[in-house]
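A single protein chain has been removed from this complex, and every other one stays in its place.
Take a look at chain A:
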């Protein structure tokens, strides 16, 4: 890409190549992320320090550090499908595609750079897509996990004790799950049905889609004001593999307040990588990836008034445009992306070819 066109579109763009591609990016600190391999039988888990140049602020010019540093690394015996960090600890939990356990790891501190496995949580079954996992938000570290609705349970990490099970006889597979606050959680099934539960209450409510089309796979993204929110402050976005988008208020999950169709290519084989995330700082902005080698940013404020397909505020095409992509038979697909927690327009994205991009885009409207 020419300098002038890049200058206009990006404030910052850093391109890296990981040795092995990852489908997880998980923040373990202000400046640290964890990534993990999923393509070999032996996979590496790495904790990386972001380039310090991003944090140098006014003195950015004086900071030469524009590289990622591998701070800690470990080996897993299986490809890793999901990885979550337990806030306030140095503990991460992973689920893989071949074993019937969740693995518990200690990332480590200053004295050693090796990530060690400290335990397992036994699962009822093995799932090729890996069990979906989410961190509990209570003081005592726990993980919410399940590959199908009836198997979802909350397990205490230190003891292995089952704290809660979902009392729902449903074999629908789980696409994602997340806690809204310490007790309330959401599960999104692959067919787009939402389940909301409370660990203080054995029953869960479910909200199927009004107009459920078969063959589609759904992912969800939760937007909340803080990590311990009340449902009133939360919005859920659901994205289908055909680009259909639903926005719902947690107080009224039955009827989404906004429905729209994004202009994306539908490819059923790429369901694995569907990702919709809300920006932590920018108001009502969300990002979408997994259809191809692009990450699209949308501003949802005007969505309900728009008749046709909404236009993205920005599209990052870097993964498609690399030299490697041009020469390979199949173009890379973005496996996941993640917003920086404090820098409003900084995003990290990774793709099937092992590329890792950190970028900060220029908003044509507001950044002139």
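Assume a residue touches a chain if its C-beta (ideal position, glycine included) is under 8 Å from a C-beta of that chain, and two chains touch if they have at least 3 such contacts; residues count from 1.
Here is the rule we use: contacts and distances are computed from a predicted model.
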Fill in the blank from the handout: Answering from "Translation initiation factor eIF2B subunit beta", "Septin 12", "Adaptor related protein complex 4 subunit epsilon 1" or "Integrator complex subunit 11": the UniProt protein name of the missing subunit is "Integrator complex subunit 11"
Fill in the blank from the handout: Answer key for A:114, A:205 or A:281 versus the chain not shown reads A:114
Fill in the blank from the handout: Missing-chain contact among A:64, A:158 or A:301 belongs to A:64
Problem - Touching residues on chain A - with respect to the absent chain - result: 3, 6-7, 13-19, 42, 44, 48, 51, 59, 61-64, 66-75, 111-115, 356
